[in-house]
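FYI, not all chains are in this one, though none of them got moved.
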Amino acid sequence: MSEMTIIEAGLRALAVETASWAYANSGTRFKVFAQPGVPRDPFEKIEDAAVVHRLTGAAPSVALHIPWDRVADYAKLADHAKQEGVKIGAINANVFQDDDYKLGSVTHPDPSVRRKATDHLLECIDVMDLTGSDTLKLWFADGTNYPGQDSIRARQDRLAEALAETYNRLGEHQRMLLEYKLFEPSFYTMDVPDWGTSYAHCLELGPKAQVVIDTGHHAPGTNIEFIVAFLLRANKLGGFDFNSRFYADDDLMVGAADPFQLFRIMHEIVSAGALDPEAGIAFMLDQCHNIEPKIPAIIRSVLNVQELTAKALLIDASALAAAQENGDVLGANEIFMDAFYTDVRPLLAQWRIDRGLDADPMAAYRQSGYDEKITAERVGGEQAGWGA
Amino acid sequence: MSEMTIIEAGLRALAVETASWAYANSGTRFKVFAQPGVPRDPFEKIEDAAVVHRLTGAAPSVALHIPWDRVADYAKLADHAKQEGVKIGAINANVFQDDDYKLGSVTHPDPSVRRKATDHLLECIDVMDLTGSDTLKLWFADGTNYPGQDSIRARQDRLAEALAETYNRLGEHQRMLLEYKLFEPSFYTMDVPDWGTSYAHCLELGPKAQVVIDTGHHAPGTNIEFIVAFLLRANKLGGFDFNSRFYADDDLMVGAADPFQLFRIMHEIVSAGALDPEAGIAFMLDQCHNIEPKIPAIIRSVLNVQELTAKALLIDASALAAAQENGDVLGANEIFMDAFYTDVRPLLAQWRIDRGLDADPMAAYRQSGYDEKITAERVGGEQAGWGA
Amino acid sequence: MSEMTIIEAGLRALAVETASWAYANSGTRFKVFAQPGVPRDPFEKIEDAAVVHRLTGAAPSVALHIPWDRVADYAKLADHAKQEGVKIGAINANVFQDDDYKLGSVTHPDPSVRRKATDHLLECIDVMDLTGSDTLKLWFADGTNYPGQDSIRARQDRLAEALAETYNRLGEHQRMLLEYKLFEPSFYTMDVPDWGTSYAHCLELGPKAQVVIDTGHHAPGTNIEFIVAFLLRANKLGGFDFNSRFYADDDLMVGAADPFQLFRIMHEIVSAGALDPEAGIAFMLDQCHNIEPKIPAIIRSVLNVQELTAKALLIDASALAAAQENGDVLGANEIFMDAFYTDVRPLLAQWRIDRGLDADPMAAYRQSGYDEKITAERVGGEQAGWGA
């Protein structure tokens, strides 16, 4: 097969889901720098997401975050998406921004807070029903800041109970993804700190519960592609929240900090056949564009996923397997690196032209006038951010 | 000497400086949980700081943060402090919260932004003049998020220029402390990421520039007491921003995450004679009490510094030196640990009683009614936080 | 209950298992510093272990490492242990020191190497049968150094196969403990890098397979007590390989680097009732005394486990639970820290005297003349080390 044929086959199904909140303002605890033209409501967020999809041809869905994207009429929102050419992706629950949640949500010592939090999770499934989303994504900020503050084990019991109730509410074609995170905003314990914890709960819950890997949520030195391979083998990988990081949960553009790592991750996906939509792996972005303009940053991120996936597709699988079997350490590594060092950008430009897209989506966006348009039009109202 | 004599001599001069902003609301990028009774202006912050000093006898000064603590009449603020029994400590500059500073302050590519930032640093020296503070504390959020975003080296040139101008404005009895931080809010480079960078700039600037160590600003595995010892030997340690952490810059109460580390740090201070006020080491707290009540958390922190210092004072220095000289690894370690495992709390309780203080400052605060008072009185207005 | 009563009840069953190889020479890749008096064979190692037990009353078993402790007559070795007053503990397999294992043992691409490695694991069960040991401890150095070198997933398949065969060979009252390690000696992937991987395999294998936690085998920032709590709740914790570290797998004396962490770990054990021998948790040391004399270092380590366990026992569980339920962050933390800061050494000295032991085992060892004796007697022959 030619390189082009391989890439075409591989990328045909690659869909990167963008996140509604990434089009909104974000920042650090030190400062949120507002940007001009930022959406003021979920409808405008979807319009921005649609631009990304029109230019890349690879971002057909957009995830929502409840309550940030709470609307009176979810059917109308889903319809708006459809008209814009995208669909509603995962519904992300948010149980970390009410004052009640200071010491936890589903793991809070107070049963009434747990009830409230679990009810919110159930509400998110309602939103799934209304928008046609098939995926509930759960991330819990729950944890403690000080040794002794609460019982690690009791919190696991409470977590398991809330997850079970939520799981049981899922419809036949719905699933839940359980995210993990090492730290932040809790600084001593997180109640779901690592993939093992998420995996164990998902296993207990059943086949509709799967682990989601946020690439920025690990301890230094963690080998993420190992986790990918392990979960694929165990049939428990639900998807990714892509971003990149140098230190902690930096939420930079995916592929920006360590493109070789993204390549290695996508190699595990490719070699397990998990690019196939049947595998059900959701490739989602979860990033914060604190200082760079948001829409082009998201386009760049989609392209990065595409490019590194294309490189991974070019690995000569049979030659690699032969070298591995022979214990040829340098030979196997060389085959691996050869694909990484291949410049796939001309192939991808052609791939876009073949699909009626602009060969260079970044340039196309700059020339589209969309940025000037939203800057001019989105005046007044309140810009969307993490708080609303 | 009896243990009590040793501790009395050592603690006589130990002054822990609390931070005005730690009495205000703080949080993570995910949520700031407001607390009842939080001060609404710098005067109320000083009143809280005074409570901490009255109960502990060891927190006689309070640091300000400009512009968070900007007032029309700084002399009045200093006078208020004096009447409350405390004094104004370090003046902390803030060049990270204006929209102009999105890509940096003193290292920004645009000279007009650099001018503005440097002018703010000079303004802070004005505040020092007006409040009688002798210490300017500089921390820069400056840095970049993406490789290639800016020239690492050019930013150093700009930094050096701004520091030099600021240094030259210092009065005869004023000094500047240059803080460093590995990451956050910048995620690829920080312009002053480590002690080496701060040290090199301070050396170039002159004797009035010194390094300040924030105990939460290091890479995993960094041996902080080594830095303490090294800077003391080089006569370039200006002080500490104390807090504790399990992961990144968690800003938990000092001593809460790793009390043994605090003990080791204080051992370096003690063994270099740097508890002596002549040594000019500023022992400052820089913490975020996101989920715990602020005033008692700060009392607890002051007590932690006292307790671990007392333990460090109890190390049998001559026995330790002898064991070290003999290469007796286990013996030296045992002498060291013996002091750490000694329960100094009864001695410190007596120490307080001797000074007319309550033996248990935490209990005394609970019984003082102050918490109920501020909760009742500080209604209306806007609570202070990092944004105001 | 008095503190003494609490400690007596708690420590009654605390047995720390020492490791035969810790009495032998060890070092880093840069240098092994030989020490005088080091054992030359497994019999002498057991004699040293017996000394530790006689002095502490808390180290009744000694783990073996095969082939380092391979002998012609295992029954004789077990009998020797019995006469010395100790028994044989866990049997540790070693599949990392033959030239065949350069690219792996049970996960090697070559089936004949896998066969050899698995046969060794089975041999270790034979040794268990012969020595009366009920525990097989498995640690695999297996992994890769370079991306692409081998298939992460295929290696998991091979691992699972070898584990299953070994599991099936276990006798009715035997169990296997599966250790994990983040890195070293493999530097890109380890085939069992984290607790999640070990847990997943053990779950699949069955109730006789459990996870063992080596406290030095984690990524920076990992919260070990969370893992302890989680595995206890899941009934999958088999025991510990205790040691301490500042950076990587430093293998220092347990409690030396971060005594507060050891306290937190033992709190999870205590609060789950897992000090009870019925819980089946093996408290083993796995340390390298590279520069300090070995026997006293091991005595010190046993004492550290005892002391930190005693502190954990003193936590006022009902007061803690009440504070936790009330969301009293500072109150709960204060109860927790109160126990940590209590000096338990006088209580433990009394505890020893009550049992006919010397109050100070470290001093007792120094005065025993044992060190002089072995230095004089163990001359000639080849000192034991990791290679033999």
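Odds and ends about this structure:
By written order: A, B and C. Residues from 1 in each chain.
Everything below uses one rule, namely that contacts are C-beta pairs under 8 Å (C-beta built on N, C-alpha and C of every residue); 3 or more make two chains touch, one makes a residue touch a chain.
Small disclaimer: the values here were computed from a predicted structure and weren't measured.
The copy number for the entire complex in this file, given 3 shown chains of one sequence, is 4.
The rule is short, and it goes like this: only the chains that are shown with their structure count from here on.
Over half of the residue numbers at the interface between copies subunit A and subunit C are found on both sides, making the touching surfaces mostly the same.
When every pair of chains is scored by its C-beta contact pairs, the maximum goes to A-C. Note on chain placement: the centre of subunit A and the centre of subunit C lie 39 Å apart, centres being C-alpha means.
Among all residues of subunit C, those that touch two or more other chains are 220-221, 223, 260, 329-330, 333.
Across the complex, subunit C meets subunit A through its residues 103, 109-110, 145-154, 156-157, 182-183, 188-189, 193-197, 199-200, 203, 218-223, 225-227, 229-230, 232-234, 260, 264, 268, 271-272, 315, 320-321, 324-327, 329-330, 332-333, 335-337.
Taken together, the subunit B residues at the contact with subunit C in this complex read 220-221, 223, 246-247, 256, 258-260, 291-293, 296-297, 300, 307, 329-330, 333-334, 340-343, 345, 362. For subunit A in complex with subunit B, the touching residues are 26-31, 33-34, 96-97, 99, 101-103, 141, 145-147, 182-185, 187-188, 220, 245-248, 250, 252-253, 256-257, 290-292, 386.
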